[in-house]
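Handing you a structure now.
Of the protein chains in this complex, all but one are displayed in their positions.
On to chain A.
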Amino acid sequence: MTVTSAAPGRWVRTRHRSPDPGTGPEPAVLRVVAAGPAASVQDLGRPGLAHLGVPASGPADRRSFRLANRLVGNPEDTPALEVTLGGLAITLSTTRHVAVTGAPAPLTVDGVPVEGAPRLRLRAGSVLAVGRPWAGCRTYLAVSGGIEAERVLGSASRDSLTGLGPDPVRAGAEYGLGPVRPVPAVPLELAFSVVPCGGPATVRFRWGPRHELFDAADRHRLTTTPWRVSAECDRVGARLTGPPLAIGSVDLPSEGTVRGAIQVPPSGEPIVFLADHPVTGGYPVIGVVTDADIDLVGQTLPGDELRLVPVH
């Protein structure tokens, strides 16, 4: 077993015995053995371009993404893999530390289960496989040095709405690895991700900007209905199902939207915008999920129950 963790919850720091500068005659490469249903390359996206119609994109669960990079010593914005519903298997041409965060998923190295290790040292040629998560849906895999991927408008994030950024991850794809980085002494017992698990997830939001277009009964219903995430959920947004809100015939010109916006289309069933949301929308936004809780929504699965709680 190539894992350096002695036991779940306990961590033994190791040093590289043979430093790998990643600059030898053989380039350091990550090869995708199996891609799973929806894996993509992400960094922290391309903010600041919304006025040109460019979505911010980036990881659906930014907190887990940043954690994965920190665990392997990378700057937080380093490109890594977002794995949705597992199914990914990779191998490295050179031994490196990798970190796996986000939705907790069964991991194996060469078929042998790995337990309780958000960071592990993956030997050259060994196959690391990420199975289907038992809670949440998005798992992040970062490699020391980061993966090298095409950058479009300054970002290596795949934007599922517009197609900007690197191609979707496919079996057989290869990505170069950046120069290896020293692995920091992160207290790994604190290195956990928050995913919805066991019961309804409480999601906080702020009213506005268009809550006034809804009457008091509908605003009340938004906060008292147990909403379920429908099968219509992807990186653009998550549609919620429940007793529909009434919005009547609202004629609202397109206006800028933010991640977390709870948009209510004519069906009356809210959609929560996620990482690849469009920069403008024409349906009224009754509220916006807080920065703190939108990552949690990015981890929800169809059937998960959400309770929307207003904050001030």
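Definition applied: a contact is a pair of C-beta atoms (placed from the backbone, for glycine too) under 8 Å apart; a residue touches a chain by one contact, two chains touch by 3 or more; residues count from 1.
By definition in this document, contacts and distances are computed from a predicted model.
S.K.: Which of the following names does UniProt give to the chain that is not shown: "[FeFe] hydrogenase, group A", "histidine kinase", "DNA modification/repair radical SAM protein" or "Allophanate hydrolase subunit 1"?
M.R.: "Allophanate hydrolase subunit 1"
S.K.: Looking at the whole complex, which of A:P27, A:G48, A:P226 or A:P266 touches the chain that is not displayed?
M.R.: Missing-chain contact among the listed residues: A:G48.
S.K.: Out of A:L67, A:V288 or A:L306, which touches the unshown chain?
M.R.: A:V288
S.K.: Among A:S40, A:T139 or A:T257, which one is in touch with the chain left out?
M.R.: Checking each option in A:S40, A:T139 or A:T257, the one touching the absent chain turns out to be A:T257.
S.K.: Taking the entire complex into account, which one of A:R96, A:H211 or A:R239 touches the absent chain?
M.R.: A:H211
S.K.: Give me the chain A residues in contact with the hidden chain, please.
M.R.: That gives, for chain A, the contact residues 47-55, 152-153, 162-164, 206-212, 216, 219-220, 223, 253-261, 278-280, 285, 288-292, 310, 312.
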